[in-house]
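One structure is given here, and the rest of the page talks about it.
Every protein chain of the complex appears in place save one, which is left out.
Naming follows writing order (A and B), and every chain is counted from residue 1.
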């Protein structure tokens, strides 16, 4: 396949940045999207140009490091995948592909397509944990049975990979799906109850302080989420937050 | 030749760890506040260690090269984590887990360490559940287990196919709590480029800020490396793109012995290579072998027809299929350990029975599992067991529940529906059992420098059993290192802060800067990947699933030559003082080019076959690995300049609690 790529190039955080056109040929449909970019970068390096910087690591859809807004969609046109799992067979010969960084005020660009998602970490520092010290004498793991339905729902929420697609795709750059996944996971488990009030209040406050927008329930996040995290989690967080606010 | 002191405590094996904990020095809580510890790497080992050390009161500085600690490659572990809980009542025990691990490691691991690992395994599950890790549960609300290769009990705890993710997020949450409290200072997007040794002790690191390119000095009273394995020396592996040996290799160059570098695990169930553009390989969890049956056609004409696309695998009659694992190993069948399963696949493919265009793939077939589960469900629901379409549908639902995410992953990559047609799989480099040599306290040969998790060598011998990597990483980080490090730090309570202005820090920083400048100013013509791919090809062809003397000798020469060429002709674009992925990669590949040679040298001296190390010269008549008594030792290499000059030290392995036998899974 031969493709035209329109890629966002930005030297560093203070540079203004612009879209630049590249031509690439002999792309195999079996390549992953990132492998296609590898090929482009090898071309650029060997012709003396600077390669395009993009985040990636595990390349199997679980680390959450890769991002990219491809043809107007977070992680590109396929569903239930990260960019590293997106394959070129989803595109046609002669296509023009727009490649942009995940955009949000809370995700400043570091270079080209690389953004700083440390705001996500700071939200977790505010309360994304259960306060239990490590010791060899925590109670036995089977001491508290947890009904399967709640355990499964907690798991589904916990599969969030923290990639930021929800923020990138949201017209408001809202981080509610991300935050609600963690709040939900713990709200559904007995272990999480003790700190439930503080957790949701602190995490939401940090989320607001980071400059993410508000949720208007468009549902785009759920559609674009590579792990299919459900909107139900946002509803649950809303309830948890109101309960906590009335208590606090 | 110097002997290595493994510091294994005296006494019966079951009491060693308890006695040791009772006797070692402790640091009182007030003094812990005066002590800094650097933890490099934030995977299961590093993350859990950083959190636990901070809980204890130490000031922790944690480093990772990713943009968040949550992205460490432990996150990609799929199948599960072992623990001797015996929840299933199937006869599991600490001893049995110990026994399986030592046997699985082909009697090349250190007995006392493995026993301790088995001992603390149950605590890990308790700890993780308390943290809110959502393990799979049954309808009674209790924890569920599955079975993994090389064992006869169900002791593997899991969270669908994302166990590593859930455990890592547990450790990450424990870290977050400490970061929020200010007890851990987290350095994301930082890469460790050297250890600093002051007066013979590890006292800090030199790190590069990957965003700004700044070179930073960080001091501490002890340094812990939880930096994972070096499987990426093969270029293509199931490791993350960023996984590297640099931290471990720099430690090695500063005096830490590197043990058993040739012990590499080639995982039998990975998605086959599709072409030259490929950047990494994707693992399909071993848990699939609980239900999938591995086969190739019996007849060569069927193989040819399949390759030409004239025949579908589903069209081959049952009697024309060779379920070679079930045939060769009736007792364990498809659940033989990884090394055995990988070699068996290679044997069939070498004999010409590979089922894809490259001839390097075998089938992993779920048709009979779908039938079995479907009939079971139909019976439970009181439906017609003879309705083939219904049975298939019900069976597929069960399989989807168990392995849905893996099947989806396969379909996305290969573009074939594994519910309808068998998966194609082939072995790929996955894990490295070798690593930095450590004693019973997990301290390297450099005082104050520790190595935990995959970065060390101690627990898995020559082959690791499935679901044991997660167990080891968390055991080291949560339950072992936090105790043993106190023994060393007890002497440091009056030391006070370590200065970063000492000549040792200045010199270490200068060396790092020099090598970066050299790479940046090299102005060669070839990209870093070009060299990495070539290194990978040498490693795979000559140090891969089967090795022989001639190949290894060639590999040593070729890697050495490639290294010289790399330094002459590599092109690193951009500047040193900016975000520069190519520069980071170049530094990593430079270290792989040294490690690769030591790897081959180690494989050459080990004139036996054991676990993941298979020397063609040493095999039984049936083609099984042939261990040799005289090689019952750990080879620990001391750095002396060039890899070829490395000096071998041997730690003899003594088995007092387990009989060293022919390892048989028949």
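To be clear about the criterion, a residue touches a chain if its C-beta (ideal position, glycine included) is under 8 Å from a C-beta of that chain, and two chains touch if they have at least 3 such contacts.
Throughout what follows, contacts and distances are computed from a predicted model.
The chain not displayed here is annotated in its UniProt record as "Succinate dehydrogenase / fumarate reductase cytochrome b subunit", chosen from "Cell shape-determining protein MreC", "FMN-binding protein", "Branched-chain amino acid transport system permease protein" or "Succinate dehydrogenase / fumarate reductase cytochrome b subunit". The absent chain, not drawn in this view, touches the displayed chains A throughout the complex. The missing chain, though absent from the display, is touched by one residue of A:35, A:60, A:100 or A:156; that residue is A:100. In the complete complex, the hidden chain is touched by one of A:34, A:110, A:207 or A:229, namely A:207. Although one chain is not displayed, subunit A still touches it through residues 6, 8, 17, 19, 69, 71-73, 77, 98, 100, 103-106, 169, 171-174, 176, 204-205, 207-208, 211-220, 223-224, 231-232, 234-239, 241-242, 245-246, 248.
Criterion: only the chains that are shown with their structure count from here on.
The distance from the centre of subunit A to the centre of subunit B, each centre being the mean of the chain's C-alpha atoms, comes to 26 Å. The residues of subunit A lying in touch with subunit B in their complex are 11-12, 28, 30-32, 34-35, 38-39, 41-42, 44-46, 48-51, 53, 55-65, 78, 80-81, 85, 87, 89, 110-111, 114, 116-118, 120-121, 124-136, 138-142, 145-148, 151-152, 154-155, 158-159, 161-162, 185-186, 189, 191-192. Interface of subunit B with subunit A (complex): residues 48, 51-52, 55, 66-73, 75-76, 85, 87, 120, 123, 125-143, 159-160, 162, 165-166, 169, 172-174, 176-177, 179-180, 186, 188, 211, 238, 240-242, 274-275, 277-280, 282-283, 408-409, 412-413, 415, 478-479, 482, 525-527, 529-530, 571, 573-574, 578-579, 581-582.
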